[in-house]
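Please see the structure below; I have some questions.
Removed: one protein chain of the complex. Kept in place: all other protein chains.
On to chain A.
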């Protein structure tokens, strides 16, 4: 048994801590703020296999299979349900693109199909069908509660012996050759050090700072924090907008009904580069911008009240695919999820835990595709479709 440290108490760090504990490892987990405070607790709750490339489709198909069993495995309610994703096309060219994506998704066992607007209206009763020609519908996509999911993983991880420390900031790493040998951290103003056999950087938007502590360049895995904001309405009767609904050509604007309280979460591709890694301030122009699209998708939203607006980060890599893999002998990374960390977590955490301990994994994760050194080699992947 060895001691493995994880930096980052978001869903990726917490879920990987759990998976490592399951494999019998001793784990210490560091979160500089409260658990989930970075990106996880600000996400839009969506989970989908409707991607447009083989790597992400296969990974997410596996992740959804794990999502289905997670509540039972963790022994806690996480609110996962197959509520589907409905993408809407506004032009003939887009319908053709949908058909190609569907063919690719179907070839890996993802049951997406093209539907007409009558069927779309049955799935989302208040939908304005007029601007749309067809929909790409996968009823197996879904959503879950990010707060409950993170705490379900965390509670189980702690029960299995994970030493999970919040409000504990990693301040330095000690490196010998190509190995990280110790982690220095500060808690309650006191700096301490722990010897480690392996380390995972799961700090997402903050990951380049951790890489720098390991003596690597911040640019080796280039991750930029973009503010992604959400706006939420008062609760509406459940079942009105159960799936995530998105016309991609309308600036990737989307709506999804919160599985917990029934409020409608409205998002959009309108983005601001964050001024700093503490810059979470929502903006008024986003509020107006996102609602302009929302009322065109569901006109009745016009009469609902907005209850809250918040911002989080899309920790974006240049190709919007995460960096997952090994950086040094015993130093690993799973970061830069570009808005997909929550949905991918069950698969990525298992893959990473198996990879760190056995050097391979049974999860269909394409290590070459997500290789963290691809940016340095200038080998970008095709851009992951980024939404929800």
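Simple rule for what comes next: a residue touches a chain if its C-beta (ideal position, glycine included) is under 8 Å from a C-beta of that chain, and two chains touch if they have at least 3 such contacts; residues count from 1.
Here, contacts and distances are computed from a predicted model.
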Quiz item: One chain of this complex is not shown here; going by its UniProt record, which of these names is it: "Protein-export membrane protein SecD", "SoxA A3 domain-containing protein", "NADH dehydrogenase" or "Monovalent cation/H(+) antiporter subunit G"?
Solution: "SoxA A3 domain-containing protein"
Practice problem: Would you mind spotting which of A:234, A:329 or A:376 touches the chain that isn't drawn? | Solution: A:234
Quiz prompt | Among A:90, A:187, A:309 or A:382, the residue in touch with the chain that has been omitted | solution = A:309
Quiz prompt | Option from A:69, A:275, A:288 or A:360 whose C-beta touches the chain left out | solution = A:288
Quiz item: List the chain A residues touching the unshown chain?
Solution: 34-37, 41, 147-148, 151, 155, 158, 166-167, 233-234, 260-261, 282, 287-288, 291-292, 294-296, 299, 301-310
